[in-house]
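Have a look at this one before I ask anything.
Partial view: only certain chains, each at its native spot in the assembly.
Chain IDs A, B and C follow the sequence of writing; residue 1 opens each chain.
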Amino acid sequence: MSAVVNCAAYAAGRRVADVALEAIGDALKQPDRFVWIGLHEPDEEMLKLVQRDFGLHDLAIEDAHRAHQRPKLERYEDDLFVVLRTAQMNPAPNRIEFGETLVFVGSRYLVSVRHGPSLSYAEVRKRCEATPRLLSQGPGFVLYALMDFVVDQYFPLVAALQEQLDTLEERIFGEAFSRETTARIYELKRDLLDVKRAVSPLVDVCNRLIRFDIELIPDDTRPYFRDVYDHVVRINELVDNLRELLTSALEAQLSLLSAEQIEAMHQQNEVMHQQSEAMKQLAAWAAIIAVPTMIAGVYGMNFRWMPELEWQYGYPAVMAAMIGACGFLYYSFKRSGWL
Amino acid sequence: MSAVVNCAAYAAGRRVADVALEAIGDALKQPDRFVWIGLHEPDEEMLKLVQRDFGLHDLAIEDAHRAHQRPKLERYEDDLFVVLRTAQMNPAPNRIEFGETLVFVGSRYLVSVRHGPSLSYAEVRKRCEATPRLLSQGPGFVLYALMDFVVDQYFPLVAALQEQLDTLEERIFGEAFSRETTARIYELKRDLLDVKRAVSPLVDVCNRLIRFDIELIPDDTRPYFRDVYDHVVRINELVDNLRELLTSALEAQLSLLSAEQIEAMHQQNEVMHQQSEAMKQLAAWAAIIAVPTMIAGVYGMNFRWMPELEWQYGYPAVMAAMIGACGFLYYSFKRSGWL
Amino acid sequence: MSAVVNCAAYAAGRRVADVALEAIGDALKQPDRFVWIGLHEPDEEMLKLVQRDFGLHDLAIEDAHRAHQRPKLERYEDDLFVVLRTAQMNPAPNRIEFGETLVFVGSRYLVSVRHGPSLSYAEVRKRCEATPRLLSQGPGFVLYALMDFVVDQYFPLVAALQEQLDTLEERIFGEAFSRETTARIYELKRDLLDVKRAVSPLVDVCNRLIRFDIELIPDDTRPYFRDVYDHVVRINELVDNLRELLTSALEAQLSLLSAEQIEAMHQQNEVMHQQSEAMKQLAAWAAIIAVPTMIAGVYGMNFRWMPELEWQYGYPAVMAAMIGACGFLYYSFKRSGWL
């Protein structure tokens, strides 16, 4: 029965005895005592045993088996059944891992059942035992201590997500676009929604613990639940804040991408313009060279009767004409900006 | 009268007799009995018969005819009328099919009327008969069992939609764009809205069954409806989650498309640049070849008086000039980067 | 006084007499009777007459004059004043036309005032008179019948809008973009908002008719108003659904347009590439032809002393050189992919 992490009886805020699961009945014979049991992924048999001992409701036990519950508070007559989602950042792949803790609370017992990846509650027990004055308020205070512990784990988580957003912001506003940034934005959105779903139902849970007339929660303990309530509300707010910023970041990215497109277009226009200029120069020089070539061709013809050929100054005259034509073309192209 | 799927009388949680629809009056003469009737697409005549037997309200019977009702809970004095939408994934074309179940509940009867594609409630009956302790709570518990059965069918459905989103995510972030992906995103949105419309009114229905003072629902049965309530809220949350992720996926797709445009533009710029380079080379080589051609043309002219032609070293000098010109041009183009 | 469509006295659910507007006072002298008057765009004088007869509130009469009221329920002591918006699809230009109906209800009268395009309520009267059992519940039931009639006209309307969306979806996902599709999406959005504004206030109106302690509405009649309430909620839901789908359709269209842009860019790249290839070929062939032309030019020069010309095999050697140069160029261009 290794699933029993801890099982002890408390009286007046102090641990009075470690109890075997089978001996709970005896332990509770003495009044003013309560039993606090910590289980970790118990099998069905053990849950049945616990159910019998404390008269837990069938539906609550059924929920204790099924994974992926929504956080909630159920009241079966005077007993409470609380479902919590724990969360921690697994640093290796930087992914959030969610676990589940179910808490059965009666006037003289508290049973916590831990599922999936989550921290042990040994520390909570240690802290409670360190403040007998508060622990003497009974199982209601232990419930607070557990919830406070679970909720406080969300703060570093949200801080990590906030950091991820900061990194994304830098990438969006600083660097060029990468497919990976967009994929990361999407993943972050997904993580935020997961956290939201794990935390937001707790607002209602805490509210009911504070407001409704539940005997299990003594008046002295209520301010403590109000504290948990405040934390839950703050985490909720932070997550909503991050979601809205993420949406804005995406919009900003779209704007920047649009602007980058315009830049690319202007570059194209630049290239096109240069191409156009080069083409004009090409045309101009081609013309300047083609004209004397043509004239020379004409006077290279072998006609018997070509009077210019006989003239003494035919050659210099033609040369002058050629140079003149080239000069005129050069000047014209220069003036019209082609050269 | 093949529309009667099952009709039996129960006492103290046990099935005591199968009853013909016409003999219900007799069956109810004995106190502490209740009748549970399952109908499947009954004709008007049969509904009239049932209405007479249990004194059902006209409006409820009218609703039982009309398809496409919204899930709701009506209270006619002490009797309840519940409309539920059933859903199942038709695997062939991967489309959701919605059906409708109407439940009339009184202190001594429960009539379920099934319309459209939906699973039979035979399994619900079997499960109920397997737990006489719970079934002895009367028709209120049967109503719970039916609702639980209907609601639980939405979990695999939502899981299937979640899987569709996963596939879409892979396509969006992994592959190139296809019209079909966008069409699938739209269809998924549509399916989610359909599921939402079928489930969300149940939040209110369950709430009223839990909170309001309805005699039909004994105090022992209420926690069960709270369980259904939790499931409905969870499905609602999952659907909302998927909708928000879908919206983010669409936005991410737009970003990626924008980025792809930029990439395409940079490719264009690349092509243009290469084109421009090729054009410059063309121009350079054309010039290098055109110049000696022109010079050769000049000395091919047939003028009588061209003194250079007579010079002994005219030919080598011109050749040297040609090669020199070509070399100079080559060097110039090389230096200015055209070659 | 053609504005009086119908005016009759009812007792025990049956029409006992047709009454002239001026003789209403007499008609009401007998107890257990109520008068049901249907007016169509009455003038001020007639409204004053009716006001005097039944002691209607000034503000209600004022509203009966002004068009474009918001649907609402007013209670003046024990009397009710209800404003409804009627709607019907004008098939010719496929536009929705809204009308207005105002209903004054007291314990012994009901006056309906119809404005703008709307169906006559003759059918409602016929249906009511066909069920004396229900009509005997008094003016409260007539109010229900009128509201039910008005609300039921919205179902085909919403179905028509749904059909328009289906058409738009086909266009968006099937065909190429057209300005007209975008304009139609916008118009559909506008129509949906108009319907929403006409229907959504009725949720509150029905709610108050069901819940508040209004003597005019007997307990037997309340379930009927709950039925209207359900219909109104359903229409509201359908309209919201359509609005959300329309938004998604617009987003999908943007995605598809973005993708189409990318396609157009890839086409451009294709064209540019081909252009580039053509230019290279052009350059290559120009070079291949220019080289022998240049060589031929050289040996066409008329220098006296050009030893090559005297050589016996000068000509074949030069021809071989030309062919060799061309061959070499062809081979080079081929190898570098220009040809």
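Here is the rule we go by: a contact is a pair of C-beta atoms (placed from the backbone, for glycine too) under 8 Å apart; a residue touches a chain by one contact, two chains touch by 3 or more.
These numbers were taken from a predicted model, which means no experiment stands behind them.
K.L.:
Given 3 chains in view, how many copies does the entire assembly contain?
P.N.:
5
Please note the rule applied: only the chains that are shown with their structure count from here on.
K.L.:
Among line, ring, star, complete and other, which best matches the way these chains touch?
P.N.:
line
K.L.:
Find the geometric centre of each of chain A and chain C from their Cα atoms only, then give the gap between the two centres in Å, rounded to an integer.
P.N.:
Comparing mean C-alpha positions, chain C is 37 Å from chain A.
K.L.:
If you average the Cα atoms of chain B and of chain C to get two centres, how far apart are those centres in Å?
P.N.:
That pair's centroid distance is 23 Å.
K.L.:
Which positions in chain B are in touch with at least two other chains?
P.N.:
254, 258, 261, 265, 268, 272, 275, 279, 282, 286, 290, 293, 297, 300-302, 306
K.L.:
Touching chain B in the complex: which residues of chain A?
P.N.:
Touching chain B from chain A are residues 57, 59, 63, 69-70, 72, 74, 76, 177, 179, 182-183, 185-186, 189-190, 193, 197, 250, 253-254, 257-258, 260-261, 264-265, 267-268, 271-272, 274-275, 278-279, 281-282, 285-286, 289-290, 292-293, 296-297, 299-302, 306, 308-315, 318-319, 322.
K.L.:
Using the touch definition up top, name the residues of chain C that touch chain B in the complex.
P.N.:
Those residues of chain C that touch chain B are 169, 173, 223-224, 226-227, 230, 233-234, 237, 241, 244-245, 248-249, 251-252, 254-256, 258-259, 261-262, 265-266, 268-269, 272-273, 275-276, 279-280, 282-283, 286-287, 290-291, 293-294, 297-298, 300-306.
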